[in-house]
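Shown here: the complex without one of its protein chains, the others still in place.
Chains here go by letter, A and B, matching the order in which they are written, and residues are numbered from 1 within each.
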Amino acid sequence: MNRIGVFVCHCGSNIAAAVDVKQVAEALGREQNVVFSAEYQYMCSENGQKLIKNAVKENALTGIVVCSCSPRMHEATFRKTASEAGINPYMVEIANIREQCSWVHKDITAATSKAIILGRAAIAKVRFNEPLTVGESGVTKRALVIGGGIAGIQTALDIADAGYKVDIVEKKPTIGGKMAQLDKTFPTLDCAACILTPKMVEAARHENIKLYTYSEVEEVKGYVGNFSVKIRKKARYVRENLCSGCGACALKCPSRNSGNEFNTGLDKRGAIYIPFAQAIPNIPVIDAEHCIKFRTGKCGLCQMNCAAQAIDFSQKDEIIEEKYGAIVAATGFDIINLDKFGEYGYKTYPDVVTSLEFERIMNAAGPTKGHLERPSDGRQPKTLVFVQCVGSRDTSGRGKEYCSKICCMYTAKHAMLTREKYPDTDVYVFYIDVRAPGKNFDEFYRRAAEQYGVHYIKGMVGKIYDDGNGNLMVRGSDIIANEQLTIKADMVILAAAAKPDDSARSLGTMLTASMDTNDFFTEAHPKLRPVESPTAGVFLSGFCQGPKDIPETVAQAGAAAVKVIGLLSKDRLKSNPCVARSDSLICSGCSNCEKVCPFGAITYADARVNDGTGMETRRVAVVNEAVCHGCGACAAACPSGAMDLMGFTSKQIFAEVDAVCR
Amino acid sequence: MVYDYYPGCTLKSKASRFDISAVKAAEALGAEMREIPEWQCCGGVYPMACDEIAHRLPSVRALNEAKNNGRDLLTVCSACYHVLKSVNYDMKNSMDVRSKTNSYLEYEKEYKGETRVVHYLEMLRDDIGFDAVSEKVVNPLKELKIAPYYGCLILRPSKIIGFDDAENPVTMENFIKALGGDPVVYPFRNECCGGYAVAEDKAIAEKKSREIIECAKKHGADMMITACPLCMYNLKKYADIPIKYFTEILCEALGIEADGE
Partner (left out) sequence: MTEYDLSLEAIRMSGVYPERCMKCGKCSGACPSYGEMEYHPHQFVDMISKGRIKELMESDSIYKCLSCFVCVERCPRNVFPANIVEAVRTLSERRQGADRISPDTLTEFIDGDTPQQLLMAVMRKYSK
């Protein structure tokens, strides 16, 4: 038998000024099953809570309805009150008569009758409330960071420094990511390697960090606090425990046909190689596709020249299984393929390069040892044209609709560095808008224009062609001068749009982490939860969540680490009991719920059921309560009514609707 | 292989050698071009304004004829190809154009852009295959550096025309290679020759055509080929190297005699 208590709050004058609270309390007191009804100035205050507790005890209440502010404000408060009074906290219902009533209405009579209706609905619902128990699960005190660029390294270091174990999985043979390829960094022009490599070394040496380089995540199972992950450690064909990193193998390798990825293909590397001098780990890898030994069975020069006998052509991929409490996606970015932008002649002319290629050309450790030499003939270019927004802010289907955010600044950097090192050059930048909103950013860009004499042209390049004499002709518009101009250039640098790394999409599927149409991971809330995925236990760091420069990436990496630390510091995780539950007697096994679940919380299992005609085995939906967020999508999609959401059952909702419509 | 053939007006007069060479070469390659009866001029230029319904009707009539015959509609002229393909695109994608044209033409069955419009070069490339063309070559165009001139209409807008990559096309280059020739890749192969503007402004046609010819020559061309009679008209005036229709060199390579204006 239900014994319901109603508690109407004045909220000072917040409610009482627009709603006749006395009348509400009296009207609701006459409702069926209501055995107690009262109003009070501040129900959330200590005295207010005492009033509730006493009423529970004196009237042997089984359910509580509080007519007050939004449940977002004080539902937790009143649940705790109920619990202290000795009844299940999920026997409390809130009727929101503040945000949804008193704050939006002026007419007291109308507002009062609306408050009564809202109260009646809550009473109707609480009649069908069932006591619910909060579940608990343990937490594996180890985090996984996927991606070993600056984002992943920073996140891992921060987690490790807080005393938790963390593994980094990096698909390339070394950590460092894109930042390792950069020359200088804007807006301070400090050398990227000088500030990155100490962090790489620290990550490698940290007692709490384990590196899995040349490895990829292959499978993710489980849920927040209890992920189990399979990592494929690809065969390097070099035994890491024996290799001393002397590099003799790479020197002796006779194969020289592979494009050197680290130098964006501007020079060649051997089939066995260490990506760059400061690579971590400093262990070579054999590119089997180009290795003569793998292709023909003959060669093995590297093996003969390895004093440590570390070369092992028979090495196989290894699958590592590990458990984690939290996972951080830090998969970074890449630049788009420029095949669809034939008008810029990127594929046709070797002296039309991307900005990333230009980074390598300007880098002292790059293919030209930092001398500005154009790829076609090694001559120092005198006239350089930079083109911004190549594929960014493009809705034509050829590029990306978003602003890549970093191009304006790195272009200013490139232009400035070129003018500084080579004062005899003419440097032009075609821009649509210069976007420089960071700290000291606009000052930096203006310095390029004002002090370094970089010619900024507001307009866009329409076509790049050769004049038949080895010169690049850049035809573009200067909108401010209202003219079309053709610049005879020696080299053109394209600011190609940045995009999430290709590995992000499949990782997103494995993690059941939502992504936008551009394959950026979506955050749980764009303002208030920017480093968390909506999937519990999955966090986001760096460019994989949206375009970011280095300072922003490092800031977000730290923020993601804090969220991971907060999670790992808990011994037990409490789960929300308002989750979906499937009735195996009614479930027809249609899979509708599985398809709509955004969190991968529903699986199918064989269950022994007896629907009165005898025992039989049926394929039925099973909800993993630790993974379920209680969104209710499955309950709405279920055609048979087998799926229901605890705390919000169909029965409860219909009772509310009936009460409102009565 | 049988195609419904839409020759267009220029191929039946000033560019008859374009028409004759195309038909003869196709025959030699096992393709029959069946000229559709009572075809009307496409208008030479695509009516870009959405409300120009009457100017779209000749194209729709040809397209519907091919649909009723159950065949692809083949063209040789770039301009006809551009107009037919653009109108076909409208019939497929614009509810407004489709309903207005159909209600005017009072077809029993609505025409909804079903017909495949094929350019002769597409027939060679996709249906016959350049390899098969190559096998039939008896006089390879050896030691001839040929610059293909695409112009505008066969390429753009690529989203609607879809003939080839509009910035770096390769179809004509591969065609030349199939005939044993040496294609010249030059950046102005997709620049405009001045087009119809020649009618009132000869200077612009001269300027644009000369730029294209100079560019082709600078990149080593001995000869240029085109698929458009208007391009031919503009280029020929200022060229000091031969300009031919692509079907003419096809006939030469296949050892076929084809005369005409």
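In this section, contacts are C-beta pairs under 8 Å (C-beta built on N, C-alpha and C of every residue); 3 or more make two chains touch, one makes a residue touch a chain.
Owing to the predicted nature of the structure, the values given are computational and were not obtained by experimental measurement.
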item: Touch criterion as defined above, residue of B:E38, B:E106, B:D131 or B:E200 at the omitted chain; value: B:E200
item: Chain not shown: contacting residue from B:E38, B:D51, B:E108 or B:D259; value: B:D51
item: Residues of chain A (touch criterion as defined above) contacting the omitted chain; value: 343, 389, 393-399, 430, 432, 458-463, 475-479, 482, 484
item: Those residues of chain B which, in the complete complex, touch the missing chain; value: 8-10, 13-15, 41, 43-52, 55, 77, 79, 94, 152, 155-158, 166-167, 191-192, 194-202, 204, 208, 229-230, 232-233, 236
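In this text, only the chains that are shown with their structure count from here on.
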item: Of chain A, residues touching chain B in the complex; value: 341-343, 345, 347-348, 397, 463, 465-469
item: For the chain B and chain A complex, residues of the former touching the latter; value: 159, 165-168, 186-188, 215, 218-219
